[in-house]
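One structure is given below, encoded as structure tokens.
A single protein chain has been removed from this complex, and every other one stays in its place.
Take a look at subunit A:
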Amino acid sequence: MMVNVKKNTISFRFFVILLTFSCFFSCKTNEYTNYKIEGKKIGITAEKGENSQIENYIAPFRANITKDLDNVLAFSPETLDKSKGKWQTSIGNLLAQVVLDLGTPIFEKREKKQIDFCLLNHGGIRAIIPQGNVTTRTAFEVMPFENSLIIVGLKGNKVKEMANYLITEKKPHPLSGIKIFVNKDNLNVNRIEINGKTVKDDVMYYIATSDYLSNGGDNMTFFKESEIKYDMDYKLRNMLIDYFKKVDSIPIITDEKIILE
């Protein structure tokens, strides 16, 4: 009995030492090591089905938007396409005209000034206006961006710089309210007319454009350099929607803004 007890105590002692030792070396209960990482990409497809709770939740929102977007606002007698035209396009002409027409009364009311002309960018037109019914969805497709109307003040000499930019760029950027007469052989700008009058270097002109361009987008540095800017807080897409609501039929505007002579 005595001997047995002694043996037990010894083995216990050994065991405790062993435990302490092994704890010290091989494990630390509160510390975890990251020993492996697995990473992958999971494509979102219909394979795993869809969550019906989410789908049912979206449905009324979708229905409401669809109804609103497909609401017929006007009719377009032709397809207006930004890819047709060297110096101007039918859709560009329309957009610049819309911005000029709807922007003018607001600028007049707020600042007691007249907008002289409008310049937008070709790249900002993102879709065609197909022949037939024009809907709110059409406006979203043509102008998906949240750009808004800015009026920039430029002196006549800067307007000439702008004209040179347009001729060098050779893109049919949307214009309205301005005529740029260009030598058809060497493409020099001969003369610029605004409101039927030749542009003078020291006269201030007010140009309707987008916030994107007014900040120098598409390398329109002449806009960026100007310190005279008025934010009209009016999204270009909303201008287009408001215009569609106002008219029954979309006008086809073909008068030339850049005239080679």
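Please note the rule applied: contacts are C-beta pairs under 8 Å (C-beta built on N, C-alpha and C of every residue); 3 or more make two chains touch, one makes a residue touch a chain; residues count from 1.
As a convention for this text, contacts and distances are computed from a predicted model.
Choosing from "Phenylalanine--tRNA ligase beta subunit", "ATP synthase subunit b", "TRAP transporter small permease protein" or "5'-nucleotidase", the protein name stored in UniProt for the chain missing from the display reads "5'-nucleotidase". For the chain left out of this panel, the touching residue among A:Glu78, A:Asp201 or A:Asp231 is A:Asp231.
Screening A:Glu111, A:Glu146 or A:Glu225 for touch with the missing chain picks out A:Glu146. Within the complete assembly, residues 2, 5-6, 8-9, 12-13, 15-16, 19, 22-23, 25-46, 48-55, 57-58, 61-62, 64-65, 68-69, 137, 140, 146, 211, 215, 231 of subunit A touch the chain that is not shown.
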